[in-house]
Every structure is written in structure tokens, then in C-alpha cells.
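I have a structure here, written as C-alpha cells, and I will follow up with some questions on it.
Each chain you see keeps its place in the complex, though not every chain is here.
As written, the chains take the letters A and B, and residue 1 is the first residue of each chain.
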């Protein structure tokens, strides 16, 4: 799961930017079934080759009849505590995933995103079981749904567990698209009014934070296909355009136009504010972190 | 709990900077009682509206007769492990909170700080139950007291549990004032000889580290009312004056005068070293993260 690079193309990514909307999604059930079949096949193969892991693989994957059951079981056991029992969480997850096909479609899209973009992601089951970014994101989707149903105390309790267990802190109100890769994920913080589009890749220690000035809409809006490098901090209700790239360690306080790159602390646009360089590929999918090096170095030094 | 902003004023904040002393504090018992009554009322309301959470709310809050009991129970169950049992920790927390009113007063001040400064903090009970920064800070206060009682192995064991569970790493010897908001909190590291004043707000991934040069007093001293942005790294026995502001992602190796702002890597004072700009508000309470943008951008680019 180390800083991933891409073997293009991801079949589920759409070339044109879309909105990170909350509108119902028609589940591509065939797709879900295909991924679930893959996961079971992988787990069966691993269980055979590694008896020490077979019990774990059976309990988390092979004993379940669907992806939503497997995921609910896994999350329930990961996020439970002595005061929030696994049975309660399992029930909550299962009911939510069962009643909202868009959550399942998003999970499948996220699995594909990890599989396609991260060369360290050796299998779908590896992502399902082991990627804290994937697990935190699916849990967030459930918390977000609870939030929208005005079940806020429960959403916030779930949020707290996700932050404790995965060190990933996404406010339940934040809107997250699908086809998302949270790579490594530790330390990610995403604020209440943030919006993240589809097919976005976000590395660890990334902050989408507020500015403290406004009380309402005060967090970044991340367009489709954006790539945000490790440790980047984006503050305030700024707009990161579709297909933009944010360099690792950058501190971004400004809008970033589509298909441009912002780097540095404070971040500036590669190519200059007036006429920034534009790239063609979709960095959220290509995961190209460093091609801006030469330009940047030239620009700065 | 995303990067918080402030609805001023916080009633417990003192306008004048004070020392982060260890002197006994007269507990404002009425204040504690009032906050506890609020917490119970909030929990009761939430338990009624959300049966799935009622068990959790009763076990953590509604079954307890005081804030110190509730907090001891919650921390004992959060921080326990198979080799450090919840009953042992509960006992330790309860004995400590019961015998030291200043710890309870500090907890109340911290609850108020979160409630007032963080627009995402919807209630006192939300902070008490879910804010890992709040919980880590209260646990630290207990570890700090053990440290001062020369019960250092126990203090360090507790420190280790806090770091594992909350990903917040505050050395038990570090002195922390009251009215503190650790917002998001994941990744905070505070060294052995660091001192943090009152009414300070510290975002996630902030480091108050050593320089490696001196063996004794080697960590930063943070004045009252300071705001330290996400990911800032302050190294060495430097002095951050009261009411100063440290920009997100800054690397600070120098003293920062009161009511000035330091930004960048390496950090420089906004307005220049010779005559830095001074702001009037108390950023630790106003949580204004980004008003220095224009100056800074102008200064640098």
C-alpha cells in the first residue's frame, strides 16, 4: 500500500468531471457480483496456501454470502469497543448497506480504484481486509447517511470510532464521491462542509480544513480526478478544479484551476498564477506525484 | 470536529496572558455542576431520539453521578488493554480526579473551549464522548500528576496507551494549561520539557519537539491564547509569545513575539523580522487560521 502508482486505465473512471452528488446511484449489480466473486476466489486461494490465516479469511470473507455482509462483519469487529458492541455495529452496517445500493456501488468503485491505482494493492481482498483508507471511507459513508437522516449523535459516535481505530477523521457531514483511494490514510482530516468528487486520490496526512473565518460553508471543494499528495493541507472554502494536482507537503489557501498543479508552502501554481501549466492526464487516476519536479524546481530556485 | 472556527467570546478565557503553572486551582464547582447537568440533559435527549445509542449513553454518562465518574469510566474503557485492565485504569482515574479538583476544573475549561471554538462541536457530551483530543488531554493530566508524584513507570505506561489509542503523544512531564482545544488531534507530539499556556488551540499533526542539542530544557514554550495550525512543527526551546499564531505546515525554529504570526518552512514572521505585524484578537480563541494569507502571499511571492 506504499505511495501508489497507476497502471492505467481504471475501467470505472469517467473521463469527464462529474459532480459529487448525493443522488441515488443505480447499482451495477453485475459489477458488484463480479468483484465479490473475485474476492472469494482470492480468499479461498490464500486460505489454502496459508492455514494460519484461513480462520481469519473464513470469518471475514468466506463464510459470508455477499460483499455487504462481509464488509459489515469486518467493520463491526474493527470498530467495536467495550461500550459499542460488535453486534450493534454489524446490525447497523448491514441494515445500511442493504437498504442503499449506492453505498455498495461506491464500495465497489473504491475497491477498483485501489486495485488499479496502487501497485502495492495485490488483490481486491487485500484492499477489503487491510486498507484502513478503504475501511474508513466505507464507514464514513454509513455515518454520512445517518447524518443525513438526522441521526447525528449516532453518526458522531461512529465518526469517533473511525478516528480512534483508523486515525482517519472525516466529519459525517462531508460529502465524498466514489472511486476514491485514500492511500495509507493515517492522519487524513476532512471537515464538515468539504466536498470530494469522484475518482479522487488522497494520500495520508492530508487535511481539508476550515479557515476559522466563516461559520457556514468553510471547507475545500475537491473536483473529480484530483490527486492530493502526502501531507498537503488545504484550508478554507477553496475550489480545487477537476484533474488538479496538489504537491506533497503543500499548504493551499487558494483556488486551483482544473488540470493544474499547486505546490509549496504556501502553494503556488506551477507555471505561474497568470498562466499555469496544464497537464493532460487525470492525476487522481494516474497517481503521478512528481512529474512537476523540474518545473517546480526551476520555478522556485 | 473539522478545523474549527470560533463564535467568540469564550467565557472562561482570561484576556491577559497567564502562566501555565502547576499551582492548585480553586475548582469552580458551580461551573462543573452546570456543565455536568448540561451533559446529562444532552445525553438524555439523544438517548430518547436514538435507541441504538441509548445503551452507550447510559453506560458512559447517564448511569454516573458526576463528571469525574463518567470521564473515569470512559477513559478506563477506552485506554484499557488485555494487560492493563479497565478496572485498574478506572480506579486510577477516579482516584486522581477525585483528589485533585484542579484536574476537574481543567476538564471543564477544555469542554468549554471545544464548545465555544469549534463550530462542529454540537454539544458538551459530544466533546466528552468523541473528541480524542479532549480525552487524550484529560488522560495526559492524570499521567502528568503521576509523573510529578514520581510514579513514572505508571505515567509512561499510561502515556503509551494514550499514544496507541488516540495517536496523541504528550510526554507525561509536559505542562499543559487549561482551556485547551486539541482539534482533531491525530498526530500531535509534545515533548518532555514543553510548556503550553492557557486557552491555546492546537490543530492535528502539530509537533512541539526538541532540537537534539541540549539535554535539559529543550522544547518549546507556548504562551496563552496561541493558535498553532495543522501540521506545524516547532522545534527547540523557543518561545511562542502570548496570542501568537503559527500557520499550518510551518516549521518554526525561532522565537515568535506575542500577537504576531509566523508562517512558512522555515517560518518567518509576517510583516518581517524587524517589525512584525501585530493582530488584536486572541487567535487561540478566535481560531482564525488564514487571515494572514494576503500579507504572507504578498511577502513571499
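Note that in this section contacts are C-beta pairs under 8 Å (C-beta built on N, C-alpha and C of every residue); 3 or more make two chains touch, one makes a residue touch a chain.
This structure is a prediction, so every number in the text was calculated from the model and none was measured.
Each chain in view is the same protein; 2 are placed here, and the whole complex, as held in this structure file, contains 6 copies.
By our rule, only the chains that are shown with their structure count from here on.
The centroid of the Cα atoms in chain A and the matching centroid in chain B are 28 Å apart. Partner chain B is touched in their complex by these residues of chain A: 81-84, 88, 92, 151-154, 156-157, 159-160, 163-164, 167, 169, 171, 174, 186-187, 189-194, 205, 207-215, 218-219, 231, 233, 235-236, 249-251, 253-254, 265-266, 268. Of all residues in chain B, those touching chain A in their complex are 1-7, 46, 49-50, 52-53, 55-57, 59-60, 74, 77-78, 80, 86, 119-120, 122, 126, 129-132, 165-167, 184, 186-187, 203-205, 229-231, 247-250, 263-265, 286-291, 293, 296-297, 300-301.
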